[in-house]
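Of the protein chains in this complex, all but one are displayed in their positions.
Take a look at chain A:
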Amino acid sequence: MAICEFIVNWAGGVPATALPYALAALGLIVSERAGVLNLTAEGLLLVGALAGIGASLAIADRPWVALPAAVLAAMAVGLLFAGLVVLLRVNQVIAGLAVVFFCQGLTSLLGTLAEWQNHPISGLGKLIVWPLSELPAGTHALFQQDGLVYALLPIFYGVHRVLFKSMTGLRLRAVGEAPEAADSAGLGVTRYRVLAVVAGSALIGLAGGYLAVGGTKMWFGGMTGGRGWIAVALVIFARWRPWRALFGALLFGCIESMVPRIAAAGISVPQYFILMTPYLVTIAVMVWAGRGKGGADLDEPGALGRPHVREERR
């Protein structure tokens, strides 16, 4: 029984742990499918987190205020990034890193100035939806999730449909694979790229907002703790495919949610080995994913990281 309870509790904790990774990776995929190499996730997560808490404290302590605020704030910063790399054609790696540092400083400063630090909010509550709530009480820990967890599958399905089953998605991917060809076909490369970056940023902002509003329910400077970088790695692992990113995020969530539970259950295993496992598994899965068939290179969008300049020969 104890072991059943352990598994139910553990599995119940997985979605909340995996969700920020999944949404952030999805946001990065949207941007990178359009050919814009995006390293801004860590910064945008912070922006989303701060905006979510800030809106809760300044406007109303409601998730439907906080999460849109997180999305909008991240979109604004995403627009800045898009302006840098698409319009001004700054090197995408450097611009991405610069945006992260900028966001780290900015959020920390704003959080201090506005005194948003150390004020708990009630945030996103757990809910259990109808057919699942009828299951035996022992399983409730499994299905009692934040509202956003239930929205995760529709979001992934929606993004997948748009990217791979719609004309917009086809054009977006064309811009990412061969911007010159897309340009000759009359597609607005700049427009598609800016929109893709901003839309992707919205998803990353939502992930950041969730970390704060659904997770910590409080603002701490630098609270994302490197989770954005893991999302960047997840994108490569997922070979720029949404469902694989979701799988990767869940895998990561499983392990991360397991780590404290092993200790809490009093199982003695070497401390630092356990803290290392999420990263170890990431490397292992990347190696596995990269073997054979030319590895990840085949799936990488053809023009990833390359700014498009009309009339310029390459």
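Observations
We adopt the following convention: contacts are C-beta pairs under 8 Å (C-beta built on N, C-alpha and C of every residue); 3 or more make two chains touch, one makes a residue touch a chain; residues count from 1.
Simple rule for what comes next: contacts and distances are computed from a predicted model.
This complex has a chain not shown, and the name its UniProt record holds, of "RNA polymerase sigma factor", "Phenylacetate-CoA oxygenase subunit PaaC", "Molybdopterin synthase sulfur carrier subunit" or "BMP family ABC transporter substrate-binding protein", is "BMP family ABC transporter substrate-binding protein".
Within the set A:250, A:263 or A:285, the residue that contacts the chain not displayed is A:263. Residues of chain A that touch the chain left out of view are 5, 9, 13, 17, 108, 112, 115, 117-118, 120, 141, 211, 215-218, 220-225, 227, 256-257, 259-272, 274-275.
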